[in-house]
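This part shows chain A:
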Amino acid sequence: MSDALGLYNYWIAIFLMMVGFYNVIASGNLVKKLIGLSIFQTSVFLLYITMGKVKDGTAPILGDGYDTFSNPLPHVLILTAIVVGIATTAVGLALVIRIQEHFGTIEEDELIAQEDSP
Partner candidate 1 sequence: MIHVVDMTLLAFLAIVAIAVTRMTNLFATSVLTGVYSLLMACIFTVLDAVDVAFTEAAVGAGISTVLFLATLSLTTQREKPQRSPNWKALCVALLTGGALVYGTFDMPHFGDPQAPVHQHVGPHYIGVSPTQIGVPNMVTSVLASYRGYDTLGETAVIFTACMAVLLLLQHEKRRDEQSTVEEKPDKEAMAHAMILRVQSKFFIPLILLFGLYVQFHGDFGPGGGFQAGVIFAAGIILYSLVNGLDKARQIIPPNVLHGLVAFGLLLYAGTGLASLFMDGNFLQYRALAEEATHGEHIGILLIELGVGITVATVMTSMFFSFSGRRRS
Partner candidate 2 sequence: MSAEMAIAVAILLPALGALLVALLGQSPNLRDCAMLSVATATFIVVCTLYPEVASGGRPTLHLLEVLPGLDLAFQIEPLGMLFSLVASGLWILTSLYAIGYMRGHHEENQTRFFAFFAVAISAALAAAFSGNMLTLFFSYEVLTLSTYPLVTHHRTPEALRAGRIYMGILLSTSIGLLLLGVLLTYHVAGTLSFIQGGILAGHATPLMTGILLFLYAYGTGKAALMPIHRWLPNAMVAPTPVSALLHAVAVVKTGVFTIVKVVVYIFGIDHLSSTGFHIYLAYIAGGTIVLSSLVAMQQDNLKARLAYSTISQLSYIVLGAALANAHGILGAGLHIAMHAFGKITLFFCAGAIMVALHKTEISDMRGIGRQMPFTMAAFIIGSLSIIGVPPLGGSWSKWYLALGAADTSHLLLVGVLMLSSLLNIAYLLPIPARAFFSKATSDDGHHGEGIHEAPLFCLIPLCLTALGCVLLFFFTDPIYQLLAPIVQP
């Protein structure tokens, strides 16, 4: 039971990652793929933040009456990762807009069909 409690957060994080990952691979819509990618990445953040938490700790900001702090390092890493995530999403979406303009669709199967019959 302690196992289950101690790892619950990780399992959910993994579950969420896989939902996102599934969407990236399975979805035929280019926007939906990016949504999946964004969920995938966000869930990885959860993995990091979870490991930074310490029992009975508090946010790593110096204040009176607190002496147990959660680890600030994962927070810093994830701040960076969030930026990377939004950057990727933005570039991806810009590509999607251009694809729509040129090919008139953002469904993967239709795009492939266009390739085959020029």
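Keep in mind how these were chosen: all candidates are chains of the complex that A comes from, given by their letters.
Definition applied: a contact is a pair of C-beta atoms (placed from the backbone, for glycine too) under 8 Å apart; a residue touches a chain by one contact, two chains touch by 3 or more; residues count from 1.
Keep in mind the model is a prediction, meaning the values are calculated, not measured.
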Task: Options 1 or 2: the chain contacting chain A in this complex - done: 1
Open item on the list: Quick check: in the complex, which residue numbers of chain A touch candidate 1?
Closed with: 2-3, 5-12, 14-23, 25-29, 31-32, 34-35, 38-39, 42, 45-46, 49-55, 57-63, 69-80, 82-91, 93-98, 100-101, 105-107, 109
